[in-house]
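Left out: one protein chain. Kept in place: all the others.
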Amino acid sequence: MSVTYIDAIHEAQLELLREDERVFLYGQDIGSFGGAFKATKGFKEEFGSRVLDSPISEDAMVGMAVGAAINGMRPIIEMQFADFSSVAFNQLVNQAGTHFYRTGIPIPITVRMPCGGTPGSGPFHSQMIESIYAHYPGLVVVTPATVSDAYQLLKESVELDDPVIFCEHKFLYRWLKSANLKGDALPLGKARLTRAGKHATVVTYSAMVHEAVRAADRLAKEGWEIEVVDLRSVKPLDIDTVLASVARTGRLLALGEGFPWGGVTSEVVSRVVAEGFHLLDAPPLRLNAKDTPIPYHPDLWAAHRPTPESIVEKLRELLNL
Amino acid sequence: MTPPTFSFPPPPLEAVLDGDLLLRVFRSMLTARTLENKLSSLYKGGKIVGGVYLGTGQEALSASLGASLTKGRDYFSPLIRDQAGRTAFGEDMLDATRTYLGSAKGPMRGRDGNIHRGRPHQGMPAMISHLGAAVSVISGMLIAKRMKGELDGIVGATSIGDGATSTGSFHEGLNMAAVENLPLVVVIADNQFAYSTPRNRQFACESLLERAVGYGVGGVEVDGTDLKATLAGIQQAVTSARQGFGPQLVVARLLRLCGHGEHDDASYVPQELRDSLIGRDCLEVGASQIIEDGLTTAEEIEAWRKEAVEEVQEAVATAQRERGPDPYKEDWRATSVEGMQ
Partner (left out) sequence: MPQVPIIMPQLGESIAEARIVRLLIAVGDTVVVDQEIIEVETNKATMGVTTLCGGTITELRGEEGEDYAVGTLLGILEASEEEIERTGSPVLGEREEDTEKESSKDEENLHFRSNDSSYEEPVLIEPSVRGLPVPAGVKGAHYISPRMRARMDELGLQAADISAIAGSGAGGRVTVEDLEKFLDYIQEWPRSSASPMRLAVADAMRRSWTRPFASVGLPIPMDKLLEYRSRQNPKPGLTLYVLRAFAIALSEEPTTAGFLIGDKVVHPRAFDLGVAVQVEDGVMVPVLRNVDQHRVSELSREYDELVKAGRERRLTPEKTSGGIATVTNFGTFGLKWGTPIPLPNETLILGLAAGIKTPKWSDEVGAFIPVTETELCLTFDHRVVDGGGAGMLLQRVGQLLQEPEKL
């Protein structure tokens, strides 16, 4: 049996729709078409009015979800691409994000965001948006890297009473396969030690976890043992697991596919420096995408984001310090 | 179901308007005006921190809407000039004074202020400053009811200004509500100005009602200074929505009789406009209408005014005696589930 990352998302939603009638789906092309990535294939036939095609109105989609949540529903909004969520930015950060703080009433919406680049996807179909939503209070931001995490964390996100920005990585949709749908059931909020090591720690999330493991495998041939920590959610950020890893290795590389200014990698480094300064044997490093819009041409795109090669180079720099 | 096309003058008054309803609306207007005069004084006296936005000139429109909805069944998402509507809908005056005066006992507990207050589970969502954003929220509340099979008879309503109809949020929200054929009433107070921007810098149509055709929704336009005409128009819209004719627009022409906020003196409003028919005070027009109809007397109105003053005094005094939130006792948590920050 082989389950892909998108299969896991499909299965999670199927179970949620079946088990909880408060759950409904709203998004563009998610009805009989089954969604741009087929994440909702077959749902319209089974669940009818709980799976609705929305107009191209990201702002209204999220505002509507907030209203429905006030009245006890658990909507899942599918953004066709994370890049388009910027149209809904106001509703996400100001309506959904502030609601509990201001009124005491939680907003249990889940907004699914297909993030990350694929070759040729270009500047507006490739963005990683976890940092901007994590910046605003009141939102939970989840970034699964594995098939079983995609399944389990989506289920947990919908069951959580707070608004969740669920960052799915498009490239992992069909490329990432696993023999198992269910994994170690690590709860939302805990990071996972993907690969144990000794000489340096790479802290990362989403698709970059796999790139980091590839880089680690290469360095293993030279005798370096690199530890990889998968954050699984960037907010909440499991800094304890990160610190425990840095305590073992003394060296940190924070790795992400997002843009370099600020963001998850900066947050990780600043927390480790503040709380674990005495653990560091070398200055902590960061590796992100370049500070430009994401290029279209596959060769440019491949150079824009971290790759196993560039991760290896950065790790060599870190190990050399 | 095809919605009825928009019409201009509403049907004859006697066939539509209930005397008790008219008086209820009027009293709400009077109470709101009294409260807001007080709020203005408190602000100018330095007792209120932050912005104060009044609904002077819009009371008839707002109260008509509030009174035409039933709290506990319908939803009302007020905007910044809806004190009269809130009163008519049934909001406790203490909610207003406590929120303005920063009491920790107010519905927002000091975390938000002035007109951002609300009680979502009582059918009054708390607005955010981004205009137009409330339309989709009310729509979502209605969609939830529909999914539960409980939508029958429920109407959701929201207020908006002429300026706010320019926002993408408004457009997306109304369009979506129309696609979903929701029982939504959108009341547009065309008060000629959005802060200092005159309406001809806001849109190019002669009447905002023309937009209804574009969205495929029903609507009516009324003279917002005329209490009876306004109430009739609102009633028609609410009824149509409740009967399943999809979203309804009510466009009321009137003039904003106060500044954008109490920090603004509205000196950009031309005197000719103030002196024209659109510059009439709906409270005065309303008073003469109900006296003329024999529903009440000038003395009784004066008595009501005095009662309103008492009620406002009491609400203000109570709120002033209460403490604000203690920053050291705050949990400073933005998520309902612990550990999620």
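In order of appearance the chains are A and B, and numbering begins at 1 in each one.
One rule holds for everything that comes next: a contact is a pair of C-beta atoms (placed from the backbone, for glycine too) under 8 Å apart; a residue touches a chain by one contact, two chains touch by 3 or more.
In this text, all values refer to a predicted model and were calculated from it rather than measured experimentally.
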Partner chains on view for the chain not depicted: A
Residue of A:Lys170, A:Arg195, A:Lys235 or A:Arg286 touching the missing chain in the full complex: A:Lys170
From the list A:Ala207, A:Leu255, A:Val268 or A:Ile294, pick the residue that touches the absent chain. A:Ala207
Touch residues of subunit A, complete complex, unshown partner: 6, 36-38, 117-121, 125, 170-177, 207, 210-211, 214, 250, 277-283, 298-299, 302, 305, 307-309, 316-317, 319-321
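Throughout what follows, only the chains that are shown with their structure count from here on.
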How many angstrom between the C-alpha centroids of subunit B and subunit A? 41
Contact footprint of subunit B on subunit A as seen in their complex: 24, 49-50, 54-55, 57-73, 75, 87, 90-91, 94-95, 97-106, 137-138, 140, 160-162, 189, 235-236
As the complex stands, subunit B meets subunit A at residues 107-109, 111-112, 116, 118-121, 125-126, 128-130, 133-148, 168-169, 172-173, 175-176, 179, 333-337, 339-341
